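Note that one protein chain is taken out, while the other chains of the complex remain in position.
Moving on, here comes subunit A:
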Amino acid sequence: MAVVEAKNLSKIFGKNISQSIKMLDQGMTKEEILKKTGNTVGVNRASFSVEEGEIFVIMGLSGSGKSTLVRLINRLIDPSEGSILIDGKELATMDKKALRQVRREKLGMVFQQFALFPHRTILQNAGFGLEVQGIDKAEREKRAEESLKLVGLGDYMHQKPGQLSGGMQQRVGLARALANDPKVLLMDEAFSALDPLIRKEMQDELIDLQSTMKKTIIFITHDLDEALRLGDRIALMKDGAIVQIGTPEEILMNPANDYVEKFVEDVDRSKILTASHIMKRPETINIDKHGPRAALERMRKEGISSILVVDDKRRLQGYVTADDASEARKKEVSNIKEILKTDILKVVPDTPMQEIFSIIYDTPIPIAVVGDDNRLNGIIVRGAVLAALANDGEVNMDA
């Protein structure tokens, strides 16, 4: 079931909202509405649903409405139209008291500029959400402390935020949001104010934490690399509207329109693509059924200089080269096992292409992609790696 669901969500800033809403429904653009009414379209009929336990990234350039959208989700900004369902409950029409309850119990938020309370200690900051719920001091300090330990700040509890570095401050922000144990974590450009090294560290840590916490995370960013790194799914926004929603691969490989295509053009594909995207269907021979003669025949037919050898269950055994096979044929050797070589490079399907680079350049034979139980999934040849980087479509998206 979807934890967060937005239907046709719009936000217009200005006067005479209903007129602008009508214009939106007629399909007028943000600029046209601005010109005609002077109103700014913050979010334009956004619809999406976020499943439990996924990291849903909303990405777009500044002014694309992503920060407005995330504030519509916990109603820091009231929507002009449309509905927001949290756990199936409509938030848009909820009264203040019920809204507070939802914010306290289900939603945690992490801010771009950390938004820590400078007059409170780290521990008091982390416990703020619990404090407003009226949880007694001993209990909330215990939970705040646990939360701080989770982000690695157990030793800084009695300092003030001003004494901590940016990265540490944002850990406090994260701990504060986690202390409530919310179902949904809203992260508004949470790592954007950090320098690149710290940012990467925080991303890794979030992925780490997420593997144990299984929260539903809505992550806002303007950084495509970050979106691709973190997102299970990505929603790309432009001018307040969602242009495309999909997995990182879908966005990269099948951009919905020119805008998305332009956007993803400069992405370092080697960070996104994995072995499974660039592997090809391998030519193989069976270790028990085929001899050197058959191997040589197959190689000649396919125009390759080596061939992989598998058993009945397609488990990789090794490879034979054309030279060895023709030698063996001359010597009338019939058992393929005598010329079998096992010094083959193996990778798993999730291996990022970046790592494949470093091993493929000095190996003459293809790299084998193997899954569980040494089962052969495919091979990677040098040409495919280059093709994938050049994005000429030779990648295998159904992998």
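General observations
To be clear about the criterion, a residue touches a chain if its C-beta (ideal position, glycine included) is under 8 Å from a C-beta of that chain, and two chains touch if they have at least 3 such contacts; residues count from 1.
Keep this in mind: contacts and distances are computed from a predicted model.
A chain of this complex does not appear here, and its UniProt-recorded name among "ABC transmembrane type-1 domain-containing protein", "ABC transporter permease", "TusA-related sulfurtransferase" or "Fe-S cluster assembly ATPase SufC" is "ABC transmembrane type-1 domain-containing protein".
For the options A:Lys11, A:Lys30, A:Arg45 or A:Arg103, the residue in contact with the chain missing from this view is A:Arg103.
Of the options A:Gly60, A:Gly82 or A:Gly129, the residue whose C-beta touches the omitted chain is A:Gly129. The chain omitted from view is touched by exactly one of A:Ala2, A:Ile17, A:Leu34 or A:Ala115, namely A:Ala115.
What subunit A contributes to its contact with the hidden chain is residues 71, 74, 76, 99-104, 107-109, 111, 113-119, 128-129, 131-133, 176, 180, 186.
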